[in-house]
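Before I ask anything, here is the structure I am working with.
Just one protein chain is left out here, and the rest sit where they should.
Read from first to last, the chains carry the letters A and B; within each, the first residue is number 1.
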Amino acid sequence: MSDTVMRWLCDLEELRRLTQRYARAIDARDIDAVAALFDPQGSVDGARGGTTVPVYLDGLRTGERVFASSMHVLGDPLIKLEQGADAGRMDTYAVVYQLRPAGAPESELVLGIRYLDDVVRLGGGWVIHHRRAVTLWTRSSAPAS
Amino acid sequence: MSDTVMRWLCDLEELRRLTQRYARAIDARDIDAVAALFDPQGSVDGARGGTTVPVYLDGLRTGERVFASSMHVLGDPLIKLEQGADAGRMDTYAVVYQLRPAGAPESELVLGIRYLDDVVRLGGGWVIHHRRAVTLWTRSSAPAS
Partner (left out) sequence: MSDTVMRWLCDLEELRRLTQRYARAIDARDIDAVAALFDPQGSVDGARGGTTVPVYLDGLRTGERVFASSMHVLGDPLIKLEQGADAGRMDTYAVVYQLRPAGAPESELVLGIRYLDDVVRLGGGWVIHHRRAVTLWTRSSAPAS
């Protein structure tokens, strides 16, 4: 039994890490690094409706960049994972700062987002099979002075 | 000894989970779910003074709702727990967004709160025996545009 518990504790660490890796990858606009976090067979539901993971990644690669940079500040995920399981759920609160270049006159945007992720073990690691991103609030604010 | 360490690691995971379950329960206004996180013999000290857990829960159930919804973004708790112990302390930073309905003209409220929790093992799980919630700052802001 203790091996199962230890495996479970390591899984929780990897899932927590998955959450933070997403934040770093998306903020660096490193779409290959984002791709490594998702199941290629998976899907994503966001503000613009649902799509497959490949289409979601293409959108990130080719989409117009409205903001100069971003910072995804993610809370600790609430992880639902049975011991020994190969699938689980994560519920993560995020505050996302969408930033303008220094000195830009346009207002910046801050969003409160909840990520509801179905995660699966794949090839020895964990990936997001389905993500639902729910925007709880948005707020525009004056640029930094 | 290794069983004690593993138990301790599982306890830390459950305590971290307790923190996030509180955020989800209070934001869903699911007071039964909030109740499950507190020791019925416990107490809560907040902005309106101290009270017992049952009175605190009654206040949540019957209190006037000023805001339409909320998002409690909680940092990772600083956990003080000896190996093998049945009681510990958690110190958690939170930024709480109190939100208006979309389009409402009233300003919204953001609070910086520190939760100082005495936690105890009860019936196989962990609950909050005493909570002190300290409001570090409050800020009102224009509603989302």
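One rule holds in what follows: a residue touches a chain if its C-beta (ideal position, glycine included) is under 8 Å from a C-beta of that chain, and two chains touch if they have at least 3 such contacts.
On a predicted model such as this, the values are computed, not experimentally measured, just so you know.
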Full-complex contact with the absent chain, from A:A36, A:L81 or A:L99:
A:L99
Going by the touch rule given at the top, which residues of subunit A touch the chain that is not shown?
2-3, 6, 9-10, 13, 16-17, 19-21, 23-24, 69, 71-76, 95, 97, 99, 108, 141-145
In the full complex, subunit B touches the hidden chain through residues 2, 5-6, 9, 12, 75-79, 91, 93, 95, 107, 112, 114, 136-141
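In the analysis below, only the chains that are shown with their structure count from here on.
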Whole-Å separation of chain centres (CA-atom averages), subunit A against subunit B:
24
